[in-house]
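Removed from the display is one protein chain of the complex; every other protein chain stays in position.
Up next, subunit A:
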Amino acid sequence: MNVWEAARIALHGLRSNRLRSVLTMLGIIIGVAAVILLVAFGNGLQTYINEAFGPLANQLTISKTQGSLSGSGEPKDLTDGDVEALSNSVKAPDILSVTPIVNGVANVQASGATTRASVVGTTADYFAVTDRELVVGEYFDEQQVRNKAKVAVLGPNVVADLFGGDAGAALGKQVRVGRTSFRVIGVVTPNGQQDDVVFMPLGTARAYLLGGGDEVNQIIVRATSTNEVDAAEAQINAILDDRHRIREPEARDFNVLKLQTLLDQSSQVLSFVTLFTAAVAGISLVVGSIGVANIMLVTVTERTREIGIRKAIGARRRAILQQFLIESMMLSGIGGIIGILLGIGLSAAAGVVLPALVQDFPAPVVSPGSVILSFSISLIIGLIAGGYPANRAARLRPIEALRYQ
C-alpha cells in the first residue's frame, strides 16, 4: 500500500467525522495562530524601536568623569580644543561629525509667565544629529552660531508654560532667559526626555548665560556608519588620551557612551520578552496536541471493528499504522496551515486596527521563522500524538478486533 492510498483512507476517516475533526483542529489552529501573532507583536515592537532609534545608532556621547586613579593629576575638562582635535579627519577618519554641548539651568520669562528650563548651547548640526524635529519655525544656522545671535529654539513644555502650548504664538516673540532677551525662531516636537529645554547657539549660551571659558559639558560624536562605531570609539580614546595625558584606560577623565550598546541591550530584553510570550502561546499548542492524541485514541477504539475487517482482508500492521499516523498528521497539519493563515491574517488586521486606536502602536510583523517553526511543531505533534494510538491500532489482533461491538 502506498502513502497516497493511506492518505486517501485517512482523509476519508476525517471527513466522516467532520465536526470532531474541526474541533480537534481548533486546538492546533488557536495554538499556531497565537504563536505567530505574539511573535509578530514582539517583532513589530523590535522593528519600531530599530526604526525610531536606528538612525541614532552611530552616536557616541563623550562626557567628563573624575579620573579615578591617583597620580594622574587633576581631571581635565572637555574643551573646544578637544572638539577641534576630534574633528581632524586624518586622525579620526571614522568620525563623521562632532557636536559640542554646554548646558545649565535658567529661568525663562515671557508675557508675564515664568518657568524653569535647562539651557542647551550647541552647534547647528545638533538637531540633525539628535533627530529632533520642529513643530514650527527653524533651527539656528552656522552663521547665527558664529555671530552668537540671540535666538532660541524652545522645547514643548516651555511653550506650554509660557504660551499656553501655542507654538505659532511663540514664534518670533522675545523670551527672557536669565537676564537677556532672545528671539524665538523655532519650537521642537516632544520626545519625552528633553522637553523642558531652551536651545541656543553655543557661543550665545556662554556669552549671556553660562559664562566660562572654553570647556564643554558633552560632545556628541557620530561615526561614519553603525559598523564603524567601535573604530570611532578607539579614535576618540586615542585622541583624548593624548590630549589629556592619560596612560592607562582606568585613569581616563572622560567616558564614551555608545548608543548602540543601549540599543543592543534593549533589543535583547525585548527578544527575551518575545520568546517568553511565544512560549506561553506554545502551551496552548501543547494542549491542542493533547486533544489530537485524545481524539485519535477515541477514533481507534471506535473503529476497532473496521481495523479487524481491514486486517482480515489482508492489511499488514504497517498499513494500519500508516493510516492512523497520516490521519493524525493531517489533523494537526491542516490545523497548522489554517492556524498560520489565521495568525498572518490577525497580524495584518492588528496592523490596521491597533495603530488607528492607539497612536504610534507598532504594527505586528510576521516572522517567517515563527511560521516555519510552528508548522513543523504541529506536524511533529501529529506524529507524536498519533503515534501511540496508531501503534495500538496496528497491534490489534484481528479476531478480537472483529468481535468488538
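As a convention for this text, a residue touches a chain if its C-beta (ideal position, glycine included) is under 8 Å from a C-beta of that chain, and two chains touch if they have at least 3 such contacts; residues count from 1.
Operating definition for what follows: contacts and distances are computed from a predicted model.
Engineer: Name the omitted chain as UniProt records it, choosing among "Putative ABC transport system ATP-binding protein", "Allophanate hydrolase subunit 1", "Carbon monoxide dehydrogenase" or "Protein-disulfide reductase DsbD".
Structural biologist: When "Putative ABC transport system ATP-binding protein", "Allophanate hydrolase subunit 1", "Carbon monoxide dehydrogenase" or "Protein-disulfide reductase DsbD" are compared with UniProt, the left-out chain turns out to be "Putative ABC transport system ATP-binding protein".
Engineer: Among A:Ala10, A:Val229, A:Leu263 or A:Ala315, single out the residue that touches the unshown chain.
Structural biologist: Hidden-chain contact among the options goes to A:Ala315.
Engineer: Going by the touch rule given at the top, which residues of subunit A touch the chain that is not shown?
Structural biologist: Residues touching the hidden chain, for subunit A, are 1, 5, 9, 12, 16, 305-306, 308-319, 398-399, 402.
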